[in-house]
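Of the protein chains in this complex, one is absent; all others appear in place.
Right, chain A next:
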């Protein structure tokens, strides 16, 4: 806790929850936003530290709903501490840790462990997702109520997708019983088969097995029908195809409360980035066609796609520097999330507040968090952004323990200058790093 009050003055305050985009100042006291005014702060306490941000943007800290770490079990890939540093550098003040660890976060004691470790070592808020099924095996339900009591904010089987419709129905019904959101990765394993990239001419040309878009859209339709049936708070963890966007839009039209997310990779890259077998672009879901990407971006702009997440998935070079078909899926993304998303703003495809909302207020609403907005009384989790700052992604400067970025060498505009969690600065930009 920062004992001394803090004032951010001369700021462009961006608050997606209220639609605010105006010049003003913020007063932070006791880890919360004590006051927020247009123009200058007149009634600040005498001992307050005043930070003139010189007209830069101040926005709520980002809430990333899909982050894999290696703790416990694979600490050489990422610890909660290193993920926390990466998050802070990326302006992410809260992230949802996926339960795919060793052992799996599938019981209350593991949720408790994760939270204690995070509190002791990570400088950002780490939220726990409890597994839906024991060992992520897709067979038996975990103890949802006990997971919730221990602090799990939602349920998810992480990278795994439950294949049994009957089990899903049970899971959704039982989760509704505790009013717990369910984040489900949609993938029909028998349709995806041994596929490693988007099915189509490019896969055929490269001699790689393809994953058809239907491996996502068919289970998505099934999940939405079950969500209607059970009343669960359903979140399609990540969608990647134009057809899935249509299916979500159609569900909304008939009044569904279901939400969905898309990874920053799916929103800003396409299958052509694989080039000649670049395994750092091997992802799950796979990078799709440019038409799919554009449909996702349009869905983001019109609100059909609720959330943008990093899908931060650290993998070491042993499993990543392999022939494409034999490499692991996944790319890190915490440190590039915001800047990559700003590409869509700079290109004129998505309005700034809408884009920020998809990483702040919408995820907060889905999980029922009080963070994710700039308002009197809200937690002082915020980020100072230079929206136009030009930089080139260099893997060597990452805080993450893994180096598997899909943005190496990318020229990005927009950078986090300072990240504040509960009133404390956890990251400040240094020129030259």
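Annotations
The rule is short, and it goes like this: a contact is a pair of C-beta atoms (placed from the backbone, for glycine too) under 8 Å apart; a residue touches a chain by one contact, two chains touch by 3 or more; residues count from 1.
Assume contacts and distances are computed from a predicted model.
Look at the chain that isn't drawn here: its UniProt entry, checked against "Aspartate carbamoyltransferase", "ABC transporter permease", "Molybdopterin-synthase adenylyltransferase" or "Electron transfer flavoprotein subunit beta", names it "Aspartate carbamoyltransferase".
Among A:221, A:256 or A:322, only A:322 touches the chain that is left out of the view.
Contact with the omitted chain, checked across A:151, A:200 or A:231, is made by A:200.
Remark: the omitted chain is touched by one listed residue; of A:67, A:136, A:182 or A:208 this is A:208. Interface residues of chain A with the unshown chain, by the touch rule above, are 199-210, 212, 276-277, 318, 321-326.
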